[in-house]
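Missing here is one protein chain; the remaining ones are kept as they sit in the complex.
Order of writing sets the chain letters: A, B and C. Residues in each chain are counted from 1.
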Amino acid sequence: MQGEREISYADVNRDVVRSLVETGSKYYITLGISATVTLLCFFFPWFYQLHYGIGAAGMNQPTVWGTYLASFIFWIGLSHSGTLLSCVLHLTNSEWRKAMYRSAEAMTLFSLLVAATMVMVHVGRPWFVHWAVPYPNQMEMWPNFRSPLMFDVMAITTYLTGSSIFIYMGSIPDFAAVRDRTTGWRHHMYVLLSLGWRGTDTEWHRLGWAYTFLAVLIIPLAVSVHSIVSWDFALSVVPALHQTIFAPYFVVGAIYSGTAGIVTVMYFLRKYMNFEHYITKLHFDNLGKLLLVLSLIWTYINAVELFTGWYSETSFEIEALRYKLFGFYAPLYWEMILFCAVAPLLLISKRFRTSFVPMLILSIAINIGMYTERFLIVATSLSRQYLPDSWRVYVPSFVEISILVGSLAMFITLFLIFVKIFPSVSIYEVKETLPEPEPKPQTKAGVPEWQPTR
Amino acid sequence: MSSIDRRDFLKLVGAGGVGTGAGFVLRESINHPVEQLIPYPVPPEEFSPGIATYYNSVCSMCSAGCGITVRTREGRAKKIEGNPAHPVSQGRLCAHGQAGLQVLYNPDRLTGPMSRSVEGGELLPVTWEEGISQLAGRLGDLRANGQGNSVCFLSEGVRGHLAGLFELFMDQLGSNRLLHYDFAHPQTLYAAINRLFGEANLPYYDLQNTRFLLSFGADYLGNWISPVHHGLGFGRSRDGRDGVRGRFVQIEPRMSLSGAAADEWVPANPGTEGILALGLAHHIVNEGGYERGDRDAWVASLEAYSPAAVAEQTGVSADTIIRLAETFAGTQPSLAIGGGAAGQHSNGVDTLVAVNALNYLVGNLGREGGLVFNPPPAVGSGANGAQATYTSMLEIAEDARQGDIQVLILNQTNPAFTLPAAAEFRQAIAEVPLVVSLSSFMDETTAMADLILPSHTYLEAWGDDFPEPGVGFSAGAVSQPVVSPLYNTRATGDIIIGLAQALGLTDAFPWSNMEERLQEGWREIHARGVTAAEADDFEDFWTGVVKAGVWGETSRRVRPLAVESGVIESIGVESPEFSGSSAEYPFILHPYLSNTLDDGRGANLPWMQELPDPMTSVVYGSWVELNPTTAGELGLVEGDLVEVESPEGTVVAPVFVYPAIMPNVIAMPIGQGHTNYGRYASDRGVNPIEILSPQVEPETGDLAWAATRVRLVPTGQRVEIVKTGGVSRELGREIIQTVDAEPSAGESAGLSSIPVTVVHS
Amino acid sequence: MSFIDNFLARWQEYREPGYYKEFDYAWTMTIDLDRCTGCEACVTACQAENNIPIVGERGLAQGREMQWMRIERYWEGEYPDIKLGFIPMLCQHCDAAPCETVCPVSATYHNQDGLNAQVYNRCIGTRSCAVYCPYEVRYFNYNNHHWDAPLDEQLNPDVSVREKGVMEKCTFCIQRIRQAKDTAKDEERRVGDGDVQPACVQTCPAEALVFGDRNDPQSQVSQSMNDPRAYHVLEEVNTAPSVVYLKKVETDAG
Partner (left out) sequence: MATNALGLFDAPSTALAAAGELKGAGFDTPSVISPIPLHGIEEVLGKKKDVIRRFSFFGGIFGALFGFTLAAGTAVLYLHPTGGRPIIPIPPFLIITYEMTILLGILATVIGFLVSARFPAFRERLYVPEAAVDKFAVAVSCKDAEGYRRAEEIMRGAGAEEIRELEGAD
């Protein structure tokens, strides 16, 4: 199909299984580095922070939220394209989704996991964070369901559950396929993971329906998740946060940054997992178009936000606006505009969209811009609230920056582990996109090149 | 992570981090600190567990003499509150008074006597017996040799029976070198009051009942004389009477706390406050319908002070002068007060005479809302009796250098810090063979002592106090120990009595301790019979006074409306003199007592260090205040380090752009810059006193500490000023809402209830 | 099941905005800005009463001050026509407090006295309440605070010392209120006007602060609230604060 050469069904199986079982030293080195960075940059600073208190970070009065929360939103946002995009494309029967959706969904999963750890890093007493979970207890103390943060807890739990199930459901046939070609502990693992999948017509039918229902359920869920994250801010009375447009703003921003994230991941999968035949220019072209549209919507919402702030004529909103555009953090703001609103206009060119390296650079730039956006949402508004005499600038500390780097490394580590367990390209769905095998002339049957281990 | 404890460890486990941390965590979690439990089955007598006990006492954080109530629990002082029965504080207390607990529980207190065995050697702990005998032996030798006068006793300003005890002691030694020294003592005001009214004690300024107050440089709400009482008066004057709202005008080159509270802040050139006062007087006498018999004398001596002439010198417009004069004369009762920096110029006494004379001109003497004369304090001669001036401190320094002083005893005073470097007092102390400090803290002066006999803090010791200035009638209070002494220290009075007895002066000092001395003194007061606390029996009387924490004679003094003869003729204020030429040193340095640290004695209290300066919100540091225009001209912004250079020296501090200061004036707070005053104060900020020129007010010999010229030299370096405030502008947000003095009809009728306008969700 | 019956029977009650029809006591403070001199006695009194930690210069440089009661200052005008206004800022004990709703673990709630109560034990340190508070009066323990011995002997045994990761704020000196209520209960009466004062009110030299029960129309605080100068700071945020400010009076002194 999209590839330069004809690929057969067997090629797909072979390539994917190879990606799982053949592990070069490069992989181990990368994994080792990213795991070490995770440990050094994430866990060690975090332990120090647990010991010292949140004061290890640069937060102050009144900017009590800082990069941890910005990272939290960022990771939640990054999670958004994966499963959401996959669901939408599944329901609309987009062919080009099929080669990339697995890794996109994995991004969702791992960004959510990293986001959850950011919550642990963010709260002052993470050893009591289970109090925010509704479970029966002797004290009859329950969480406060009136709180936007509880909405968050519920929504993210649901989203994490839903996403995990979604990616797993889609992988069952592939686990079965891989099961047949692996040995040893891998085989046992895939036996369990594939649940005894055979691929009968009944099983395909059930899977098809279940998968579709899940997709239908997850789309509104994903939209609600980032809306709810936005309400953490928008339900406050802080100037520049108390905005009705925040929910769509966050959702669009999330999909935007998530899509850019997919481009980044696609590039690396293609390059280092030898998936050139499955992830092609078509994918980059389509994702590029999507990014362009999202960037325009995002820019529009930003403009609306500025406009309503300016039009309100209240001291609070005007000051928040002025501070954002020209205050202490203004360079970051203009960097964000450059990366997220101006640079993506390059995507108008098809040549740009189908060039891999420029797309990679742009996608990374967009995510840097989107991280900045989240940081600015927290930092500019909290440091310019109602009472000017309590205004104070917030600058992240070394620990915070280190944990940010570490969380990225943690994401990479998780992803690296993922690509060795999950077939990172969906075997059966890629096959679906290939031309159906034609009946061969009645000669000797093709002998499989491996012996089934079962 | 060296100090991780078991609880932290459990948290780490809870957070899933045990894998990396367990090795060193476990080892360190084994050591449990031993907790000292109070044995409740056999509780100490003085407390019942869980029940707070309140003791009345007297605050000695400043010289105001507020009555306090100390709340104690389980034998520990927990909170200081104002004593509601005490006429000065009336249940209220300032931040300083609150922080008295940190004097008591200060981690840097001296815990026992120390002595330097060899000259320049280390201070080593000694027993009290050794310490006392070392000093007594020396004093005894000197006394026996008739060199008693080579003993000098320098104390902080103390009153009541302790002051008497000091006098008696020095008397017995045959020395007349007993001086009380406080940087902020209003020496010039005493002189002015004495010259104008022939009074030895300060009058009572009745802020509470006044309707119009003109304050010339006196930061009466900040540090001046009795801030808590003035605060009470301010509040009640503002909003304590139906339909009458007191108005306040503050005249000073740099807006102080009182300037902020005032309705109008009038910047006048430093040192010209007295001239301005005479400008007002000129208008009152000439145009204001002044009709008393001495009008001609006034007209004659005020001739040179026409508003136009005064306006030129003071920088205050003639219109303002006339307006203020008319309001002052037309709003009765009104009151003029002066002090602070206004009294610390080369013309200080003249200035304050001029200011207080305004009260005479409008008839504000001896009446409510005016200036009320105090009876002499019930015990002692008041605070000014033995008060040292700058000149007398110089004399002592000179005597020390000449070898005339063999023993210098210091009681809680810190001249090494509060005297300008120009006085060379440190060098003088070094010449004294035996320097003894009774201080509770290792301050700059105590660090130079050869023998330290640390005294109790005021919350551990017996004492009494008779507020000066009083509140229009005679009042006093007994201060009692509220906790048992923390350390191996002794009450100052007990040390003196102990010394006297070691010297064999048992006839003059028949008491075994200060409490006995107090009881004897109060027996005399009881014997006079005129008291508010009715009790026939002395024991009842004493118990009553200690319990109530206050005693008073209610009669007020009646005094004719008159000034001393010859005053009117001699009235006049010269232009202030400053050291250094204005070309070389373009700015006038306006040092002011820090609102939080006072004259530096509060710098070792963490609460005071952390209390933001009310005007600037700066904490933990020094700064130089500049007018925005001046700062703009010099290209300086907040945090730029500048050298403040006077003819006497240089200090380096960061710039703070202060919107309410005259462009030719720079201001610096006094209080920081300690080199040796405990962990909270040491090596923090700078002490502007160091660079003051030794300019003296000629009449009193007091230091004209507001008369130094300086120049600014930018260093090009920057620091971040530590402050709690952000942007101190409202930006139209109506946070502090205001209303016109005359409310228009149809104004809202207040909030009869707080409406809970809830979104129905 | 009795639980469900109970639930249905009380449905109306559960739908009542604010739940309390009337507070047992409606503790209220008025702050007369015309009296406030900015002397900050209240700040230290609060620090002494409520075991508010010593943050240290480094902590303050990092902007982590701890002052349940703080003074804000606002300049108006330019030299020489310049004025400085002070405004004490403390927890407003809003009856419609944004901070209460946002806490996911119910560590802050409205009690039967109309107080905005903070339960330190329950706090997990999300700090969202501090974000939601428009008055910036919630203070977070960024680290464990230390009192150099023997400064710790001053600590008020009636007030807990907060550990790292916990949010704290003004309680209207709830320990004093509790004590007054206990005493009143023993004497079988209601807490009278003036029986209880928070540390700041008690110490204010200018008597700018008045505290009491606004349910009692005779109380000093009720009368003070009826002053035409009464207003709420940030009224537009509609938080129904229990702290009422009295406007500063502007006048030409001369």
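Operating definition for what follows: a contact is a pair of C-beta atoms (placed from the backbone, for glycine too) under 8 Å apart; a residue touches a chain by one contact, two chains touch by 3 or more.
All figures in this text were calculated on a predicted structure; none of them were measured in a lab.
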Residue among A:213, A:326 or A:398 touching the omitted chain: A:213
Among A:25, A:92, A:183 or A:200, the residue in touch with the chain that has been omitted: A:200
Hidden partner chain, touching residue among C:101, C:202 or C:222: C:101
In chain C, positions touching the absent partner: 7, 10-11, 13-20, 94-101, 103, 106, 108-110, 240
Chain A residues touching the omitted chain (full complex): 8-10, 13, 134, 139-148, 150-151, 154-155, 157-158, 161-162, 165, 169, 173, 176-177, 180, 191, 195-210, 213-214, 217-218, 220-221, 224, 228, 427-429, 431-432, 436-440, 442, 444-446, 448, 452, 454
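Criterion: only the chains that are shown with their structure count from here on.
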Pairwise touch network: line, ring, star, complete, or other: complete
Central chain of the complex, centres being mean CA coordinates: C
Centre-to-centre distance between chain C and chain B (centres being mean Cα positions), rounded to whole Å: 31
Distance from the mean Cα position of chain C to that of chain A, given in whole angstrom: 42
Whole-Å separation of chain centres (CA-atom averages), chain A against chain B: 63
Chain C: positions in contact with at least two other chains: 65, 72-74, 234
Junction residues of chain A - those touching two or more other chains: 125-126, 386-390, 392
In the complex, chain A residues that touch chain C: 52-56, 58-65, 122-126, 128-129, 131-132, 141-144, 146-150, 152-153, 232, 235-238, 382, 385-390, 392, 394
Residues of chain B that touch chain C when the two form their complex: 73-74, 76-82, 91-95, 97-99, 101-102, 104-107, 212, 221-222, 227-232, 234-236, 238-239, 245, 247-249, 255, 257-265, 267, 320, 323-324, 326-327, 486, 595-596, 606-612, 614-615, 617, 619-621, 627-629, 659-663, 679, 684, 720, 722, 724-725, 728-730, 735-741, 743, 747-761
Residues on chain A engaged by chain B in the complex (per definition of touch): 39, 43-44, 46-48, 50-51, 120, 125-127, 315-316, 319, 386-392
